[in-house]
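Only one protein chain is missing from this complex, and each of the others stays in its spot.
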Amino acid sequence: MIWYIARRIVYLIPTLLIVSMIAFLVIQLPPGDFLASLISKAEETIDQAQVDALRERYGLDEPIYVQYWKWISGIVTRGDFGDSFEWNRPVSDLIWERLGLTMVISLFTLAFVWIVSIPIGIYSAVKKYTIGDYVVTVIGFIGLAIPNFLLALVLMYIAFRYFGQSVGGLFSPDYIDAPWSLDRVLDLLSHLWLPVIILGTAGTAALIRVMRANLLDELSKLYVDAARARGLSELKLLFKYPVRVALNPLVSALAWVFPALVSGSAITSIVLNLQTTGPLLYRSLQAQDMYLAGSLILLVSVLTIIGTLVSDILLAWLDPRIQLQ
Amino acid sequence: MTGQPIQSPDDAQFEPSAAERRVVVANQWQLIWWKFRKHRLAMLAGLVTLFLYAVALLAEFFAPYSSGTYSAAHTHMPPPQIHLFQHADAGPRFYPHVKGFKVQVDPDSYKRTYVVDETVAYPIGLFVRGEEYELWGLFTLDLHLIGAAEYGDPVYLLGTDRLGRDVLSRTIYGTRVSMSVGLVGVGLSLLLGVILGGISGYYGGLIDNLIQRAIEILRSLPTIPLWMGLSAAIPLTWPPVRVYFAITVLLSLIGWTALAREVRGRFLSLKTEDFVIAARLDGVRELQIILRHMAPSMTSHIIASVTLAIPGMILAETALSFLGIGLRPPVVSWGVLLQEAQNVRSIATAPWLLFPGIAVVTAVLAMNFLGDGLRDAADPYQA
Partner (left out) sequence: MPDDNDTLLDVRDLKTHFFTDEGVVKAVDGVNLSLKRGQTLCVVGESGCGKSVTARSILRIVPAPGRIVSGEISFRGRHGDRIDLARMNPRGRDIRNIRGREISMIFQEPMSSLSPVHTIGSQLMEAILLHLPVSKGEARKRAVSLLDLVGIPRASEQLDAYSFELSGGMRQRAMIAIALACEPQLLIADEPTTALDVTTQANILDLIRELQEDSGMSVLFITHDLSVVAEIADEVVVMYLGRDVESGDVDTIFHNPKHPYTRALLQSIPRYDSLAGERLYSLKGTVPHPFSRPAGCPFHPRCDDVIAGQCNTNDPQRYSISAGHSVRCLLYAAEENRSVVDTPA
């Protein structure tokens, strides 16, 4: 097991390297160097010494790989992500809380997706081709077909139209800029349900289908008959064997559900005005605030990669066959 | 499956029945079709998909107006109720029409609201004469599937947007871009997926390992932030057509991995099939083996995967355009149209602006069901 984890972590290195290069590419993509646009945007003239200092700091006169090295080594050794020109603050000041909230929403959604999809998937497989199964299947398909942001808009409209309340945001107005306290946490929890449901719908629909298909495969396996022939009751049998085996692919589904959640939360957060990375990324891209945008893409990617790693390790722990490969 | 079963004379009584013989000599595609036909929901979804592509091809004909036609006097007009009969003295008579609207201005807030004007009725009809258009740059026509029976009447079946443009017409025009982004994007993905997946599955070893790693990396990335970052870099000065292609290239650059996995998996399992080994032992060249022996049994699976990949592309384009970093006006796609409905306030004033969303959901649902049915039918020899 330790060897398996070690190997997975070693595999992580090239992945992280490539991700950082992609993020750097995003920073470099807009035409012209950002200093030029900074100078053109600045309201007062920036003195030459300051410009030269920035030029030196980001290595703008040097070849691209030197620039990349300066950027990435700053992040790894000093936690220095560069400055946001729009906010005129270091990027690292802006992102951590938002990254934390993104994480919280994603994890809550993940829990929601699992808690809802596993029992429904089991029901749908055990009651194959009954009306209940068809209803679940059709709802599942519709859940997959509605884009997150559309669902968000519709739910917001319904809340606004019929309940007369505006449901956006993660905090009540009083708590938006308040320091962390128990009350603020409770306030956050009371706002979480809507984004969790919206984000979770597609994932739930997908996992119900995965669970149903896996369980149907397992239900017809010989080891199920063998256990039945031993005298095990149907319910115990179901949960001890086929459900247990069918859960494994579901754990490996984490590897793609988690990135999808983080990814989907970007747009939903913009629509619902949540204080996560999504809206910040959106704004920074529109303002061509590239160090902020690149850092966000880098960190969100690292987050999902770590999520994938965790799901792989979890799977290896659950399924003894994996470690052998 | 093309050869007749060998029969000895005394086997006469084992002669397969007519139905059985039909199955024995049917080729793969006939079998797939028969199996697919049994799947009613997938058949329906297939028809809906065909219809959507027909709409995309003939948008000018299906839409009552052109995508840019606007009427400053009719902004944010709600969809009218359609009446099929008119009550005359001699009883109701068939006269499909919509009632007109009057504008009322609230004296306190100066808010404009539309009120139904019972005194005005605008007849509507099918195959009506309206605005002139050029179909595919070839024919000049003025025939529209549906619209005001009298050219010029303000009939907007699904309401209008903030500039007074017909939502129905724009949604129909949006079909063209949204449905084709999916096709073109998947086409590019397919090219990448088949080439890389094929190489990976056929040669195996180090190359396979490298490509698999690359796929894993791509799959572990959060696609939407990445798409946002990359598409934000598309210069605002680019012409719409170039933006369109840039977006589809971006979508397929990240979207090819699922197809590549599918192809690789098929290759791996086919490689060890007896008929492939037999071909190799017979000294058939590699390329021949791939093209003549392996490709035909993969095609059906690939078609199914492609169908299942298109909805993802449609959703991605819609999301990006919705945010304003994908396609941009004057291009009309469902995502661009939904931009009009970006916040609760605009939806509260004009909920009908969400109609393109229904089009998105319909298209995605139809293609998912279709793809599902195709995947089930792709292996006709399996029970």
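A and B label the chains in the order they appear, each numbered from 1.
Rule of thumb we're sticking to: a contact is a pair of C-beta atoms (placed from the backbone, for glycine too) under 8 Å apart; a residue touches a chain by one contact, two chains touch by 3 or more.
These numbers come from a predicted model, not from an experiment.
Engineer: Would you mind spotting which of A:114, A:241, A:258 or A:291 touches the chain that isn't drawn?
Structural biologist: Selected residue, touching the omitted chain: A:241.
Engineer: Using the touch definition up top, pick the residue from A:7, A:57, A:161 or A:228 that touches the left-out chain.
Structural biologist: Answering carefully, the residue with contact to the hidden chain is A:228.
Engineer: By the contact definition given up top, give the residues of subunit A that touch the hidden chain.
Structural biologist: Looking at subunit A, the ones touching the missing chain are residues 220-223, 225-234, 240-241, 244-245, 248, 318-321, 324.
Here is the rule we go by: only the chains that are shown with their structure count from here on.
Engineer: Under the stated contact criterion, what part of subunit A meets subunit B in this complex?
Structural biologist: Residue list for subunit A touching subunit B: 11, 14-15, 18-19, 22-23, 26, 29-31, 141-142, 144-150, 153-154, 156-157, 160-161, 166, 168, 255-256, 259-260, 262-264, 266-267, 270-271, 277-278, 281-282, 285-286, 288, 293-294, 296-297, 300-301, 303-305, 308.
Engineer: If you look only at subunit B, which of its residues touch subunit A in the complex?
Structural biologist: Against subunit A, the touching part of subunit B is residues 213, 216-217, 219-226, 228-230, 232-233, 235, 311, 315, 318-319, 322-325, 338, 341-344, 347-348, 351, 354, 357, 360-361, 364-365, 368-369.
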